[in-house]
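A protein chain is absent from this complex, but the other protein chains hold their places.
Right, subunit A next:
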């Protein structure tokens, strides 16, 4: 298994401000501040796939009512997410569910390393938030046509499918069904740049995700029920 120091994808690392406007740190700081004020039942953490979701109507319709927080940052790798979680983004909160979606930007790492990095994130979450259930979303296909990154993401998902069940309180959810058509292409109707989801693309993944979240939230006894839309 992995998730140890030998795996570069499991080493926490902040993003360096190369461009000059310090946006990554500004976003991280804002999330740490949010932890002080909010009491989320659901926490989303990851890269632009997570971040962009909050800009579409679907977030307000389906996820806000669940008292969800969105800690996505575009471009993030498993290393960056690990760093953020270790440096304040889990302080003072106790979400019942944490959704992890990251890995597609880990260009320097092999599929096995990426899966190890995601595993390390899941391990960190279950140790820091003993009451949380972790849901790891599978990496989506990308690129208009078959290409090495599609194969890599499939391999990452394959590792996750076998490793995650061995961790308690953690499960894997594949939300990628249907994006690759029978001619092996991906449509810009689903991914406007063959990577990021359109509103329609997010609707497609939201269905299985919301079903699972509601199931987990209902399993957890609580006085305050999340309102359903």
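FYI, contacts are C-beta pairs under 8 Å (C-beta built on N, C-alpha and C of every residue); 3 or more make two chains touch, one makes a residue touch a chain; residues count from 1.
By definition in this document, contacts and distances are computed from a predicted model.
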- Missing subunit (named according to UniProt) among the choices "EF-hand calcium binding domain 2", "X-ray repair cross-complementing protein 5", "Platelet-activating factor acetylhydrolase IB subunit alpha1" or "pyruvate dehydrogenase (acetyl-transferring)": "Platelet-activating factor acetylhydrolase IB subunit alpha1"
- Query: Which of these touches the unseen chain: A:39, A:61 or A:144?
  - Reply: A:144
- Hey, which of A:23, A:128 or A:169 is the one touching the hidden chain? A:23
- Name, in rising order, the residues on subunit A that touch the hidden chain in the full complex. 18-23, 26-27, 30, 51, 54-57, 73-74, 107, 142-145, 147-150, 188, 192-196, 198-199
